[in-house]
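Left out: one protein chain. Kept in place: all the others.
And now, chain A:
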Amino acid sequence: MGFDLDFALASVPAILGAIGMTLLVAVTSCFGAAALGFCLEIVRRRGGFVGLGVRFLIDFIRATPVLVWLYCLYFILPFYGVRLSALTVGIAGLSLYYSGYLAEVFKAGIDAIAKGQQEAARALGISRLDTVVFVIAPQMLRNIAAPMGNYFVSILKATPYLAVLAVPEMLGAAFDIASDTYRYAEPLTVAGIIFLALALAISQGVKWLEKRLAVSTVR
């Protein structure tokens, strides 16, 4: 039983049909993880008791397998009356898990910003929140576009974990074909190639972003 190209091509439409779900999960999880990770890092920086708690939380999140988060959210929350759809749990789980990593990336990006920037903003009377939004965040993004892009690719590659919750994403669709036909090589190869194409698209997008951000700082 060799690799059947015709069968591989025939399985493409069904697998591509699930690309929407994969993209939905990946994109929302990227935004979710970035937003949550940024908030965690901002709170951690403020220090004090809460900051210390958040520091512990970030380490805890990163030290736990992503599958544990997905299972916990899906099977344990209902005991406490919180019933979420499989898709919501999947997005929440990935967002939470990667927020811990992105918080570390953001930390490096903010550490690299000169201390004088915050002082200048304070001296102008700009509020803490506005300083974060208009002074810190844009400069941080410029510093970390590349590592952040790497984590976005990781999030994309983590979407198949949602198979354990029966979310119909791309790898799940490929597996459905495989178990129906007992042919694994073709559909899994097709899925792999599509993942590769998506990952390349993300890194190209990050390169473009990096270039655009760099334009504003000719050094």
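Assume contacts are C-beta pairs under 8 Å (C-beta built on N, C-alpha and C of every residue); 3 or more make two chains touch, one makes a residue touch a chain; residues count from 1.
By definition in this document, contacts and distances are computed from a predicted model.
Going by its UniProt record, the hidden chain of the complex is named "Amino acid ABC transporter ATP-binding protein (PAAT family)" among "Molybdopterin-dependent oxidoreductase", "Amino acid ABC transporter ATP-binding protein (PAAT family)", "Fumarate reductase iron-sulfur subunit" or "Carbon-monoxide dehydrogenase small subunit". Within the set A:Gly17, A:Pro65, A:Pro78 or A:Pro138, the residue that contacts the chain not displayed is A:Pro138. In the complete complex, the residue from A:Cys39, A:Leu87, A:Ile126 or A:Ala178 that touches the missing chain is A:Ile126. For chain A, the residues touching the chain absent from view are 114, 116-117, 119-120, 122-127, 130, 134-135, 138-139, 142, 213, 216-219.
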